[in-house]
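Only one protein chain is missing from this complex, and each of the others stays in its spot.
Moving on, here comes chain A:
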Amino acid sequence: MADPKLSLSAARPTPPSRMKHYFTLILLLVLIWLSARGTDSSLQELVQGFPNMLELLREMFPPKWSYLDNILPAMLETIRMALIGTTFGAVLAIPMALLCASNLTRLKWVHYPFRFLLNLIRTIPDLLLAAIFVAIFGLGPVPGILALSVFSLGLIAKLTYEALEAIDQGPLEALTSTGGNWIQIIVYSVIPQIQAHFMSFTLYTFEINIRAAAILGLVGAGGIGHYYEVTLGLLEYEKTSMIILFTLALVICIDVISMKLREKLL
């Protein structure tokens, strides 16, 4: 049915300009170049350092398998730290997320201070948190657990309040009309809508915490990280590679399990 005359004569809209894309690309390249100059890094240095990298890799191989016996307790401690830290963080995240969500309270200003507090928490890196807690509580897994708790609180509360703001408001209205109070409204119309998401966020945070817990030992906050520091310091690279492989295996295992669980939940 196409009429050639019509399609040729009709004024077609001009396609949108591609200038914006080119401009973005140029801007990005300029930013990268400026960053490289600011940090005194150059491609040349990378090439020069390449043989050293190969040398290090060669020394790491073969991994010292027998070292497994030495690090197993520390690895278990890492898992325990992640488990406890995630749980504490998740429990604390529930009231925090409820107070941060702007759609659950009629008082308009309530969520502002709590969001500010949450942003403050999320600004501090977990390694720095661990260093602070080590300074307060001394060496060992306790400061590590506290650091992970605070980190988990920040992450889970952030993800949860964003999900809270996207829930269906209808059931809230229904519960209000039955004469329920604020807590009853939350329990009967909000929590059923959010609990699968919350569990999923918690599992995801646990995955991250396993990796984070593995390096907290660098600042003396317990777990496997301590052995990284020791073996690297003593140039025992075949032991370091053993720890890396072990950590990798563990992280993969936990990622797979947690991913399967999250698929089931949602």
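The working rule: a contact is a pair of C-beta atoms (placed from the backbone, for glycine too) under 8 Å apart; a residue touches a chain by one contact, two chains touch by 3 or more; residues count from 1.
Note that contacts and distances are computed from a predicted model.
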Choose one: "Neutral metalloproteinase", "Metalloprotease", "Phosphonate transport system ATP-binding protein" or "Quinol oxidase subunit 2". The correct choice is the protein name in UniProt for the chain not shown.
-> "Phosphonate transport system ATP-binding protein"
Which of A:38, A:170 or A:233 touches the missing chain? It is A:170
Which of these, A:160, A:189, A:205 or A:258, touches the one chain of the complex that we don't see?
-> A:189
Had the left-out chain been drawn, it would touch chain A at residues 168, 170-171, 173-181, 183-184, 187-189, 192-193, 196
